[in-house]
Each structure stands twice: as structure tokens, then as C-alpha cells.
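This view holds just a subset of the chains, kept in their places.
As written, the chain order gives the labels A and B, with residue 1 at the start of each chain.
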Amino acid sequence: MDIPEVKRISAVKKDYLIKLAKQGKRADGREFDEYRKITIERNIIKKAEGSARVKIGNTMVLAGIKLDIGEPYPDSPEEGAMSTSVELPPLASPDFEPGPPKPDAIEIARVIDRGIRESKYIKLDKLVVEPGEKVWIVFIDIHVLDYDGNLFDAGSLAASAALQNAVIPNERFGLGDNEPLPVGSPPISCTFAKFGNAIVVDPGLEEEQVAEARFTVALDENGDIRAMQKGLKGRFTVEEIKNNINRAQIHAKNIRKLLEG
Amino acid sequence: MGELIKDGLRIDGRKPDELRPIKIEAGVLYRADGSAYVEWGGNKVLAAVYGPRELLPKHMQDPTKAVVNARYNMASFSVEDRKRPGPDRRSIEISKVTSEALESVIFTELFPRAVIDINIEILDAEAGTRCAGITAAAVALADAGIPMRDIPAACAAGKVDGQVVLDLRKEEDQEGEADLPIAIAPRTEEILLLQMDGHLTYKEFEEALELAIKGSKYVSKLQKEALRRKYKKVEEE
């Protein structure tokens, strides 16, 4: 929760960003519809079944994939399972505290999870070891390393990239040779922040701090919608929501090229 | 496919744009500052509001406005397999987006350093509990006399057997293709809450959103009727 001094600074910052936005500008010189530079590095963690480090501007996120064998859910005995979590360690920001995941981290993890799950990115039906008894459980752990805004998109992209090159560790479990994790086409997440009347894509930290409302949409390869999440205490009109999705469809194509390139 | 809609009707006989039966009652609890009970299809939901009251410990206070703290909780017997008491990740997320949706209409700046606690208990659950919960909470806030720019109303649309429908029931939620719960400020039709998972083309989304807004506005009517009945009853007493 904010303390008074932070509040005051934030009010000044907000006025400044809104004033800039009225002129169609952002504090770091970007267009409303411009992402910061995105870089993806893969396979950097040896101990993980898959991994990727994604930078969006100064935000840096590391996703690691681990597989384990467990029981299937009773209502899907012929499918593997997946679990997504987001860690916001105090390493990544002066505002992060140690301890169990806060609501922020849980929300990010669950939205990313829905994007992956609903786009059927991981082919869970191919992760059965013994039907009804033993299936692979895919753990997607997203570790934030440097927090400068937009963890929804950075986390989602890191998770997608890490899954893209992950393996099933058959060897470690005495089940033969390792094989690639069967995946389809990844979801692409695109996040907007609204302050004043401006709605910008890929909000940086300061923009997030002053944002009244947030909107994330995860799109599949056809530009169809697989997950959405409105956040914060602000409001969107129906038109704004529709615009966001239309804008996201363009961004998603570009990010998809980066990911699949 | 083809199992959930037959001859244009859904498994419980509803038309695609038809809500389940909804019953709303305001002012049902003795201790709470405001309260409401909602039955919505097979859902039974109770909401209670306490506050505005001083937020303690003091270092949590916001000197510029009240903190809005909604807590969504499922009773352990409200679901098929007993739920362990206490918040799980799903409840924590719903509590967060519910808090945000409700805060967006409350004049929080009138109550610096205060907290408004909103407690939502799901007593019987059958798909759509978050919309039922927000709907109940909004009535409880009004019943508590909390000043709001509008009384939020919530409703979900979704996709079943390839068709956009209103207000999914359990089987439709589990076997359907998409769920889109929203909450709106009925007067301006602004979106306060919107979540979605599943698969919708852009066109389907437009259709579903329109339907969900229509549903929310109908829910809004029921909310206001419930509040009117309550005021009337109080006046008569």
C-alpha cells in the first residue's frame, strides 16, 4: 500500500504523464503503439527442461520448465497437467518482498496460465505415461529478475519461448530417450495501460504506477481471443476494449515473428 | 458438440439469451452495515459490507482515500468435493478483481484512512459465482449507504456448441468453449471487470460482450427492485 510521500510523487508523475499523453507522447519517447525492444534468449538453464530469458526494455524475466510425473486429475485421466507460477523476488525491485506469492503475482500467473491452457499450446493429451495413473506435470516457473513494467507480456513470452524448446526428461525417469515437449502454436499476450484518456501498449514501470486501468489479451495464431483480463480500479468503454483487441492483433503478429522466427 | 444445445434450447430449456432465475434480497443480516443475498440458478451467495471504518494497522492507511477490500470465499460445502477452508489462488484472484471492480464506483476519496470491507460468501456454487458475488456485493454496498456513482451489475456470456449464449450453467461452463464474465456500471455501460478464457473470434467476442452487457442491465434492474423492496419494508416498519 502506498505511503504518503510516494503518493505525492506519484500524483506529480501522473499529471506529467497525462499531460504528455495529451500531446500523443510517452515519457520515454515511444509511440502509444510501440513496444520497447524485445529480446529472447533460450536454453540458458541446464537444469531446466526448457528455459528462456526475455527482456522487454529493462524488464527481464526468466522462465524455466520442469517436468515431473504425477497422477492425472480425476476429470481428465487421459491428459497431462500444467501449473504456472510467478515469483516476484526482492532481487527484481525495491518494492518486492519475500514470502508466499501476493495477489499481484497470482493474478499474473493465472492470466498467463489461461493463455497457454486455452490456446492448447501444450499438447496435454500427449503427456500420458500410464492412462489414468501417471501423467507428466509441466511446471512453468516464471522468475522475474528486473522489474520495469509489463510482467504480463514478458512473463507470457518467456513461458512460451521456454516451452518451445523444452524436452520430456524420459531419461531421468528411466523411460527411454528424451523427446521434445509436444507443443502447438503459442498464445501471444498483449497488455495496455490507461491513464487520463490515453491507452498505451507495453506500459513501462512509471506508466503502470499511474495507470487507472489495465487490459491484457492473449491471441492465438489466427488472431482469435484465448484469454482476457481487465485490471485495476479504472473503467474501459466498450469501444476502448474493442480497440485494444484490434491493436493487439497487430502487435501479436510482430511478437509472434520474434518468437517463431 | 451438439449436446448442449438442441432445437435452439439449452439443457435447462433456456434460450441462448436467457438468464437463469435470479432472486435478490437486500438487508438480510443483522450485524453487517449492509448485506444482500442472491440466488442465481444453483448459486447461493451472501454479501456483507462493514465500513467505512478506520483501517488498522495505521501504516496500511491511505491518507487520500478509503481502501476497498473485497474477500471472495467459498464455503467448504459449497462444491462437489469439499473445499479446504481458506483462500486458494483462484479465490485470491477473484477477490482482487472484485475489489478493483467495486472500488471503481465508490467515492473512496470521501473516506481517507478508512477501509470498506466487503465479504462475499459462496454458500452453494453452480457456475458464475463471481458475477453473483459482485451482484450481491453491490447491493450490500448500497444497503450500507456507501456513496457510489453507480451500482455495479455483473453477468457472464459464453460460447457453447459454437453459439454465443448468456449466463453459463455448470455443464456449459465445463464443456463449453468460452466464458466471459463482466461487471459494468449500468448507467454508462463502462466495463469494471472483464475476464475471459476459452476461444472466441473477434466477432463472437463482440456478440458475447453485447449479450453480457444486456444480461448485466437486467441484473441491475433486479438489484434496484431488491433495494426498493428493502427501503419500502424499512419505511413500513
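Operating definition for what follows: a residue touches a chain if its C-beta (ideal position, glycine included) is under 8 Å from a C-beta of that chain, and two chains touch if they have at least 3 such contacts.
Just so it is clear, the model here is predicted, and its values are computed rather than measured.
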Report summary line: Formula of the full complex in the shown chain labels reads A x3, B x3
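Quick note on the criterion: only the chains that are shown with their structure count from here on.
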Query raised in the report: When the C-alpha atoms of subunit A and subunit B are each averaged to a single point, how far apart are the two points in Å?
Result: 26
Query - Residues of subunit B that touch subunit A when the two form their complex - result: 59-64, 67-68, 89-90, 92-93, 95-97, 100-101, 103-104, 180, 185, 188-202, 205-206, 209, 213
Query raised in the report: Quick one: in the complex, what on subunit A touches subunit B?
Result: 1-4, 7, 101, 103, 106-107, 109-110, 114, 117-118, 215, 220, 222-238, 241-242, 245-246, 249
